[in-house]
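One protein chain is absent from this view; the other protein chains keep their places.
The block that comes next holds chain A.
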Amino acid sequence: MSLSGKDKAVVRAFWDKVGPKASDLGAEALGRMLTVYPQTKTYFSHWADVSADSAQVKKHGATIMAAVGEAVGKDDLVAAVSKLSELHAFKLRVDPANFRILAHNIILSMAMYFPADFTPEVHVSVDKFLQNLAWALSERYR
């Protein structure tokens, strides 16, 4: 389900509104994921505190969301996240199924923070974008 020109425009326009809150969104999404899907905590066994309001979780959520923001508007997602894909494939070895789980929580956080702007039309384009981004992120796995 590749991104149409319209999808890219919708995502870009939504990101213009949402971008300033990216750190909060990322922290929210990651914190929720670790709470609601406890199996994802297995990737963070080196952190003392994996609760939603821990400083490490908030910082890492912001890092993730900044990378998502970098990818918005890029036509070649595979090229854009190639280094990150290598990192996730060879070093972090995160099962790509988890990208979907995080995407769900990113979408949920967007709906929470921007209820009026996160219309169904925006939702479908953002969902497609995150799916494509996840696909690009798993490109180097095998």
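Throughout what follows, a residue touches a chain if its C-beta (ideal position, glycine included) is under 8 Å from a C-beta of that chain, and two chains touch if they have at least 3 such contacts; residues count from 1.
Basically, contacts and distances are computed from a predicted model.
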| item | value |
| --- | --- |
| Per UniProt, the name of the complex member that is left out, chosen from "Origin recognition complex subunit 3", "Myotubularin phosphatase domain-containing protein", "Dynein axonemal intermediate chain 1" or "Hemoglobin subunit beta-1" | "Hemoglobin subunit beta-1" |
| Contact with the hidden chain (one of A:16, A:70 or A:121) | A:121 |
| Hidden partner chain, touching residue among A:9, A:55, A:79 or A:112 | A:112 |
| Selected residue (touches chain absent from view) among A:36, A:55, A:79 or A:92 | A:36 |
| Interface residues of chain A (partner: the chain not displayed) | 31-32, 35-36, 52, 104, 107-108, 111-112, 115, 118-121, 123-124, 127 |
